[in-house]
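Only one protein chain is missing; all other protein chains are in place.
A, B and C are the chain letters, set down in written order, and residue numbers restart from 1 in every chain.
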Amino acid sequence: MIIVLKRDATQDDIDHVVEKIKVTGLAVHISKGKERTIIGVIGDEALLSSIPLEALPGVENVMPILKPYKLVSREFRKENTVIEVRGVRIGDAEVQVIAGPCSVESRDSLIECARQVQASGARILRGGAFKPRTSPYDFQGLGVDGLKFLSEARKATGMPIVSELMDPRDTETFAEYVDIIQIGARNMQNFRLLTEVGKAKKPVLLKRGLSATIKEFLMSAEYIAAQGNSRIILCERGIRTFETSTRNTLDLSAVPVLKEETHLPVFVDPSHSAGRWALVAPLARAAVAVGADGLMIEVHPDPENALCDGAQSLKPSKFAALMDELRKVAAAVGRSC
Amino acid sequence: MIIVLKRDATQDDIDHVVEKIKVTGLAVHISKGKERTIIGVIGDEALLSSIPLEALPGVENVMPILKPYKLVSREFRKENTVIEVRGVRIGDAEVQVIAGPCSVESRDSLIECARQVQASGARILRGGAFKPRTSPYDFQGLGVDGLKFLSEARKATGMPIVSELMDPRDTETFAEYVDIIQIGARNMQNFRLLTEVGKAKKPVLLKRGLSATIKEFLMSAEYIAAQGNSRIILCERGIRTFETSTRNTLDLSAVPVLKEETHLPVFVDPSHSAGRWALVAPLARAAVAVGADGLMIEVHPDPENALCDGAQSLKPSKFAALMDELRKVAAAVGRSC
Amino acid sequence: MIIVLKRDATQDDIDHVVEKIKVTGLAVHISKGKERTIIGVIGDEALLSSIPLEALPGVENVMPILKPYKLVSREFRKENTVIEVRGVRIGDAEVQVIAGPCSVESRDSLIECARQVQASGARILRGGAFKPRTSPYDFQGLGVDGLKFLSEARKATGMPIVSELMDPRDTETFAEYVDIIQIGARNMQNFRLLTEVGKAKKPVLLKRGLSATIKEFLMSAEYIAAQGNSRIILCERGIRTFETSTRNTLDLSAVPVLKEETHLPVFVDPSHSAGRWALVAPLARAAVAVGADGLMIEVHPDPENALCDGAQSLKPSKFAALMDELRKVAAAVGRSC
Partner (left out) sequence: MIIVLKRDATQDDIDHVVEKIKVTGLAVHISKGKERTIIGVIGDEALLSSIPLEALPGVENVMPILKPYKLVSREFRKENTVIEVRGVRIGDAEVQVIAGPCSVESRDSLIECARQVQASGARILRGGAFKPRTSPYDFQGLGVDGLKFLSEARKATGMPIVSELMDPRDTETFAEYVDIIQIGARNMQNFRLLTEVGKAKKPVLLKRGLSATIKEFLMSAEYIAAQGNSRIILCERGIRTFETSTRNTLDLSAVPVLKEETHLPVFVDPSHSAGRWALVAPLARAAVAVGADGLMIEVHPDPENALCDGAQSLKPSKFAALMDELRKVAAAVGRSC
């Protein structure tokens, strides 16, 4: 931690800051320049988290040196984490594609959709059972029935399944039915939910919040890891900006930044960020080219009659064509798909 | 709803859109211009929510005419909602100030703080018992003990109390102890939590999410109201922008916009948006001048030793001075404080 | 400057960074902690601006200690700069209001408007002669004729006049006609234009760019000051965010932050940020309450027939009512208006 003092800070101000820090047992190094005095603190910065250093008299600025996340950091673990789920290796050389409908609507349509996306090369099935809808008057999902249909689709196809958990009270039910528990963007800082899935010992797919910095995204992963569960897949899904021609702005730069900062696999969801299907294919290709470990794509047998997010869902035939394109791009960057 | 077709939309495209809409029972009006054909839909737009109109062939743009929120809208109820809590009238002529520490730390310090802020003119006591902290390694609050200390402070001072609920499993406990249940910015779209507090029949203080539009903010209030609970206080607390000299950017324009759109009381929290105490006073004055119905301000008897957010907490003496200023500004805009 | 090295930086990396810095003649202080090595550089950081320290091997992060602006900083000059223009003192105890039409439309309507706003208490007249319009097909202003009409309005009323300069080729003409040269938000980083007005020795009203940080805003002021002209008025006019219910988001927190950082007067333009007249009055009141030294408000005798920005222009009667309100708020915060 570096503490920069104001130009007119007094010796009393400096002594007061130093005293505050010394209570924590940390060592201090003072450097008096012509323009500013700087206090360097050596050691575990977390010990300082409860001291409002910025508010102490004479303090101009406080700059942390160390990163606030540990377990999920690349420093903590140099090699990539590979998560294996029913034989599918996530975070390895193969780019894995998760596909399926926004929400589970019926047993038969789900199994049909699962077979179609599997035939095209998807390895994991997605489907919403509990849906976070902006309006209380919109379709909220089938609930536990949705989870049951998903597990039937798994039985029919062998594909592992992922679905979004919204409520800590449903954690056990999810742990029973699904292979990967998804935490949605709106719950990225629902710390109680993060703690619960941390305890659940199931792989977690954690979506980036709409206004979450990469640092905050990794801190939310740290919440899960701090409970002993490091099988976490990070998923970039677009951030909120001033641009309105797409629903959100897909931040593909986040992928190489995350690959530097963490050992966890990084996925991209081009469907939600774009908000309309015509943009899904180019963004999916770009995600593979930028280095994503996987994709999450909405596919619906009949988007016009989807109960949710039909505008951004691909038809199975378009998904099949996209998978062909993705295989070529993956090969071009030395991976498979 | 207005549906704008692409310039090259065919008659088949138009017929297809019309057919989709007619299934819902809504009436359609077609207007063919030189450049574009436009389809107007007359009636309840909610019926169209499950049709992905944007994805239909030939459709360029879909523009809703009606607002998606109803119960919380000014159209639904013209006069201001006034919420009375233990004799304090919220949303009326008097600007109400909620004050207290970021987190409850001990019984005695809380009661001391409550007495101090009450003496200066605060009418409601705040204090965090369960704290949403970005880092899993930071102080997480005293939990139920915090709620108990709050209710003791209420007993000692007569002030109603407000505290933040993070987990639907704690709703009953909160309903038992607190007078107003706070939903924090990070949980503004935690729809399960909104549904629970909607059922709880306690006044709710709902904070705006960091990247929530005003429309989304009102939709979250609608979630609560849809359960039968319309005693909702909205609280602007800063949004996330590119500017880093303040923690968040306080969107004071939101106050008059909300007062136009909704009958609910609108508060402002200048402490969290600013992130440092020196900015709290000018922003609090501006909030009263812009038309806020109340303020929420962090006060701590000893900010340097606060376990949480000390940098943005006012000392009781500074809070007393601020209340004097606010009384003058409130009078200047025809209110009291 | 503080340079943080990566955990695995080698001694060669450290030596290389040190060598680079020493070439500039600056002194270096190395601090080796358990987790990180840190290099502190003592002295004028501007000397390092051409060294890409972030790109050197082993470097993780580079943190400047000093501020990049000098002449405009509060450190350079502790007391407030007061700019006197034809007897009007800007930056002093009186909150000064600039008012007038978005664009000058005719000699007579301008003089009429000037007399009306002056009668209500405005001290400076605004009016656009050259208009920066988003569309090439919109009204672009009367040009030099507009400047001539402004100077006639000054003659008629005695009010100093301000108008926006868009092209360095027009600088001399502006210096001849107007009292204060305005640089618009879209030209805040038009560095050639800044250099020209720096040479022009006329007071400058510099508007904050839509996506400019406060630091960049001050750097643009520094461009002007570096040419020897420190008579600069800063004007917050809204920043671009995700929120669409107002045209821009007025960043009122910027006012107290700027008052800390710089000795220059700080104004607020509530008309452009709001985009509609009904929000102008509450935002103007808030701007005075937050500590602005002045306001810039669009007034038009007949907004419905204005050639530009009619939606955000106040009628003279509404402006008169607003001035009454502002006088009360100014008095409440110890100023006049």
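As a working rule, a contact is a pair of C-beta atoms (placed from the backbone, for glycine too) under 8 Å apart; a residue touches a chain by one contact, two chains touch by 3 or more.
Everything quoted here is computed from the prediction, not taken from an experiment.
K.L.:
Which residue among C:Ile42, C:Val162 or C:Leu210 touches the omitted chain?
P.N.:
With C:Ile42, C:Val162 or C:Leu210 as choices, the missing chain is touched by C:Leu210.
K.L.:
With respect to the chain omitted from the figure, which of C:Asn190, C:Asn229, C:Ser253 or C:Ser273 is a touching residue?
P.N.:
Of the candidates C:Asn190, C:Asn229, C:Ser253 or C:Ser273, C:Asn190 is in touch with the missing chain.
K.L.:
Against the chain that's been left off, what residues of chain C make contact? List them.
P.N.:
Touching the chain left out of view, chain C contributes residues 20, 46, 49-56, 68, 132-139, 166-169, 186-187, 189-192, 195, 209-211, 216, 219, 222-223, 226, 240, 276-277, 303-304, 306-313.
K.L.:
Contact with the hidden chain only, please: which chain A residues?
P.N.:
These residues touch the chain not displayed: 211, 213-215, 239, 241-246, 249-257, 260, 273-274, 278-279, 282-283, 285-291, 325, 328-329, 331-333.
K.L.:
Mind pulling the chain B residues that touch the left-out chain?
P.N.:
The missing chain touches chain B at positions 2, 4, 7, 29, 31, 33-36, 38, 40, 42-43, 61, 63, 65-66, 75, 240-242, 244.
In this section, only the chains that are shown with their structure count from here on.
K.L.:
Can you figure out the chain closest to the middle, judged by Cα centres?
P.N.:
The most central chain, going by mean C-alpha position, is B.
K.L.:
Which one of the chains is farthest from chain C, going by Cα centres?
P.N.:
Taking each chain's C-alpha mean as its centre, the farthest from chain C is A.
K.L.:
List the centre-to-centre spacing of chain A and chain B in whole Å, with centres computed as mean CA coordinates.
P.N.:
26
K.L.:
Could you put a whole-Å number on the gap between the CA centroids of chain A and chain C?
P.N.:
38
K.L.:
On a C-alpha centroid basis, what's the spacing between chain B and chain C, in Å?
P.N.:
Centre separation, chain B to chain C: 31 Å.
K.L.:
Using the touch definition from the top, which residues of chain C touch two or more other chains?
P.N.:
Residues 241-242, 244 of chain C each touch two or more of the other chains.
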